[in-house]
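Shown here: the complex without one of its protein chains, the others still in place.
Labels for the chains are A and B, by order of writing; each one numbers its residues from 1.
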Amino acid sequence: MDSSSLVQYILTGLAQGGLYALVGLGFVLIYNVTGIINFVQGEFVMLGAMLAVTYERMGLPLPMVIVLAVLSVALIGAGLEVISIRPARRATPLTLIIITIGLSLAVRGIALLIWGTDPLVIPAFSGTEPIKILGGALMPQQIWIMGATAVSVLALYIFLDLTVMGKAFRACVINKMGASLMGISPRRMSTLAFALGAAIGALGGVVFAPTLASYDMGVALGVKGFVAAVLGGLTSVPGVILSGFIVGIGESFGTAFISSGYKDAISLFILLLVLLVRPQGLFGIYGGKRV
Amino acid sequence: MLLEVNNLGKSFGGVKALQGVSFSFAQGQIGSLIGPNGAGKTTLFNLLTGVFPPSSGEIHFRKQLLNGRSAVQISALGIARTFQNLQLFTNMSVVENVMVGCHSHTKTGLLGAAFRLAARQEEKQIRKTSLEMLDKVGLLAYANYPADALPFGQKRLLEIARALAMKPEMVLLDEPAAGLNPTESRFLVDLIKRIRSEGTSVILVEHDMETVMELADKIVVLDFGEKIAEGTPVEITRNDRVIEAYLGREVEQPA
Partner (left out) sequence: MKKRMFMLMSVVMVFVLVFVAGCGSGSTPTSTEKKPFVIGAVFDITGAASSLGIPEKNSAQMLVDQINKAGGINGHKVDLKILDDKSTPAEAALDIKQLIEQDKVLAVIGASTSGASMSMVPIAMDKQIPMVSAAASALIVRPASEHKWIFKTAQPDDLVAKVVVKYLKDHNLTNVAFVPVNNDFGNSGLKEFQNQAKEAGINIVTVQKFEASDTDMTAQLTKVRDAKPQAVIVWSTPPSAAYVAKSFKQLGLTMPQIQSHGIGNKAFIDVAGDAANGVIFPAGKLLAVDTLPSSDPQKSVLSKYASDYKATFPNQALSTFGGHAYDATKMVLDALKAGGDNPTPAGIRDYLEKISNYPGITGMFNMSASEHNGLDTSSMVWIKIDNGKWTLAQN
């Protein structure tokens, strides 16, 4: 193998990993605030992609398509939280997780009725001429995906660390009771978490829409994002981002050096291996605080 | 009256933690709740702040019924508190903890905050207020330290600063002097006096009788979940039931 092939494996891994990281980020955000592993996360990605197709076909310009799709899905995320999670919030986390699984089936079913089963796409944002990097090739759209991951992390950092609302959000994560006595409503924060998680997922879906928008795409992406989130320890933002890239690169190199038929097995194998050695994930705090 | 408690009771699965407790505190006073361990002082605080609902009786604050209101709603009415066992936001810096206390006074909505549109000016104001609060409790120098890194006594002061950041009408302090050294205790007493002089009413749960006698305008004594006396410090020290049930029985302070 020459060095350009090696570069290509890394680029392929980074491009896929960026998307996994973005999906995983939504899992982490919602888990931190609500203690729920939200299996609707993959469907938020799907809705982002589907709505991008719909808005694009209405003839809206690209920036509008992106903003509208993200906002719409954020509203849907908040709405789902209010109608399904909030009324059941005294239930055990397991019950809540089961509710999210039911919700994801429902969302997928509704998407099937609205958009049908054909895979849809929108035009790539910046053309389809590959960009050469050190002998490897990247599609401009893959750079959009990595950019979206970077923007999400940056926006999340600004929100959590530099705004009072963000601090209130973190306070709710660290100490729910203390926060509510400070006048911070955990219910409101839970809704906010779902809105933010949905928005991040939707952004991933929108930048992925030139590759695929299909009613059942959320399942596969949801699983990869979940693996990245668990690998990263479920609570850590840097952890999930790094883990997303680890999974992406692991798959790419697994294809190259083991067998291309085991790509999906590789990410699960990485997860199992890490959980056996470090049950708390790569970056988690063992027995860490959960709210 | 600022705070009126009427025939208040709370039981946990048949165990009566509080029963038939009635008292009131006036605006601008330092009130104090005393009583031996297990007398129901912290339970009373939890009822006042909506951590859990009362089983019977009523609480009125500024003429408004608190029964049935959530902790969030009660805090919005102007009651802030500190905790016997600290409830700081451990992963945050000292000043961030105080800023969270200011959260309820932000005007910008969710979307505004998320997009930082109008929020900027407000952020600055809140940081400034928070630093002033830290200055007031003598923690300004540690503003950017992780909250977890502070020694115990200063964590107590940080909780007070955070409570004050909510600009409450009344602040409930749960054993603020426990674990403090004499210098810190002295500082605390002065601080509480200052809080009162700035117009905020205070309710104090405290074991240290010296502190209570020096600060309190009015004292309520609890024993086994019931009120056994109410009055000025002078009246309380002369009350036979108090001397018998409390002072006489538990001369030593708990560790």
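As a working rule, a contact is a pair of C-beta atoms (placed from the backbone, for glycine too) under 8 Å apart; a residue touches a chain by one contact, two chains touch by 3 or more.
Predicted, not measured: the structure shown is a model, and the values here were computed from it.
Novice: Which displayed chains does the hidden chain touch?
Specialist: By the stated touch criterion, the chain not on view contacts A.
Novice: For a quick check of understanding: of A:A88, A:L154 or A:L273, which residue touches the chain that isn't displayed?
Specialist: A:A88
Novice: In the complete assembly, which of A:A150, A:M177 or A:L212 touches the absent chain?
Specialist: A:L212
Novice: With the missing chain put back, which residues of chain A would touch it? List them for me.
Specialist: 1-2, 5, 8-9, 11-13, 15-16, 84, 87-88, 90-91, 95, 98-99, 102-103, 105-106, 109-110, 112-113, 116-121, 123-124, 128, 130, 137-139, 211-212, 214, 216, 220, 251-252, 255-256, 259-261, 263-264
What we mean here is this: only the chains that are shown with their structure count from here on.
Novice: Indicate the whole-number Å distance between the mean C-alpha point of chain A and the mean C-alpha point of chain B.
Specialist: 42
Novice: Can you name the residues of chain B that touch chain A in the complex?
Specialist: Residues 49-51, 70-72, 75-76, 80-81, 83, 87-92, 96-97, 99-104, 106, 108, 110, 113-114, 116, 119, 122-123, 126, 162, 166.
Novice: Okay, in this complex, where on chain A does chain B touch?
Specialist: Spelled out, the residues of chain A in touch with chain B are 158-159, 162-168, 170-171, 174-175, 177-185, 188, 192, 195-196.
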